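Contents: one structure, followed by commentary.
A protein chain is absent from this complex, but the other protein chains hold their places.
Up next is chain A:
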Amino acid sequence: MLHCFLLAIGLGLAAGAPAPRRAYHLSGYAQGTTYAVTYYAADSAVAGADVARQLAEIDASLSLYAPGSLINRFNQAARGVVADRHLRLVVRKALAVYRDTGGRFDATVEPLVQAWGFGPRPVARPPSAAAIAALLPLVGSDKVHLRGDSLVKDVPGVHLDLNGIAQGYTVDVLAALLERHRIRNYLVEVGGEIRVRGRKWPGGAPMRVGVERPDTTDAPPAGLQQVVQLRAGGITTSGNYRKFKRWGPVKSAHLIDPKTGYAFRNELVSATVVARDALTADAYDNALMGMGLADALAFLRRHRHLQAYLLYQRPDGTVADTATRGFQRLIVHP
């Protein structure tokens, strides 16, 4: 089900000049959330139908919620599947970040995520310790390999969940769609993951991106924590603050530690990452969340191509923030 809106907001045409750029907005529903595309161009080069086609193609490859999708077929297969371009690109990134982060980002955590009730199927009770222990041997991205055009697994029960980075990837794919139509000024957003390039026209103002203020756990917050200006790149956020499940006294956040099988427990509340593209940012924001504050900051010192803004909880319950130098330079101060 896809609703598309096309809305043009134009100012008067300047006489004699080359056709001025105007803002075009596209928005609708995708991947269980909403998307919004704004681009500045002389005409409506990209329409809602183009976006819808692109989104459907990605869903058919990467969505756990689309029956018969390539990823679902991989998860059901004993050995593997022939991967399409989307699956190949996203898995390659997932495996690279898995290695780079010492397994903090692990796309094979799906059986544990499902056991805790954050997967496509509802669960009635939290998993027992024994159930978690039984699932752990199925987890580990070192059991997944790209070989030629195939995606294969070492153990039949291994499942992939690319939801953590599929939105970032989708944002990049939509940005590429705009780029193919020679559009160089745009902002693409899917489910809070963003890719931006250029400026707003007319006027030439830089694009401003708000970082959500995570003072709530499942309802709209009261404001923004920060506003940044970004010339080009991806900016994404991972947070542990909204999605919770509770069964009596047992409570679990949705980011599950692939090593232990239980929700990550550290002081981080959210991690916002700026990188060259949204796929990269989206993969690392998850990994940072799993590291805890000290390790995340040490990791960022070793990875200068990533800029990050971290919110964490102090022992007294208040929330504080910290950011890399590069991120601080992006912040707009009113």
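One rule holds for everything that comes next: a contact is a pair of C-beta atoms (placed from the backbone, for glycine too) under 8 Å apart; a residue touches a chain by one contact, two chains touch by 3 or more; residues count from 1.
Here is the rule we use: contacts and distances are computed from a predicted model.
Novice: The chain dropped from view, which UniProt name applies: "Gfo/Idh/MocA family oxidoreductase", "C-type cytochrome", "PQQ-dependent sugar dehydrogenase" or "YbaB/EbfC DNA-binding family protein"?
Specialist: "Gfo/Idh/MocA family oxidoreductase"
Novice: Looking at the full complex, which residue from A:Gly80, A:Gly103, A:Gly191 or A:Pro258 touches the chain that isn't shown here?
Specialist: That would be A:Gly191, which touches the missing chain.
Novice: Of the residues A:Asp59, A:Asp106, A:Glu212 or A:Asp277, I need the one that contacts the missing chain.
Specialist: A:Glu212
Novice: With the missing chain put back, one of A:Ile71, A:Val109, A:Ile235 or A:Ile256 would touch it. Which one?
Specialist: The missing chain is touched by A:Ile235.
Novice: Contacts of chain A with the missing chain: which residues?
Specialist: Where chain A meets the chain not shown: residues 5, 7, 25, 27, 33-34, 36, 38, 187, 189, 191-194, 196, 200, 207-227, 235-244, 251, 253, 265, 267, 269-270, 272, 313-314, 317-321, 332-334.
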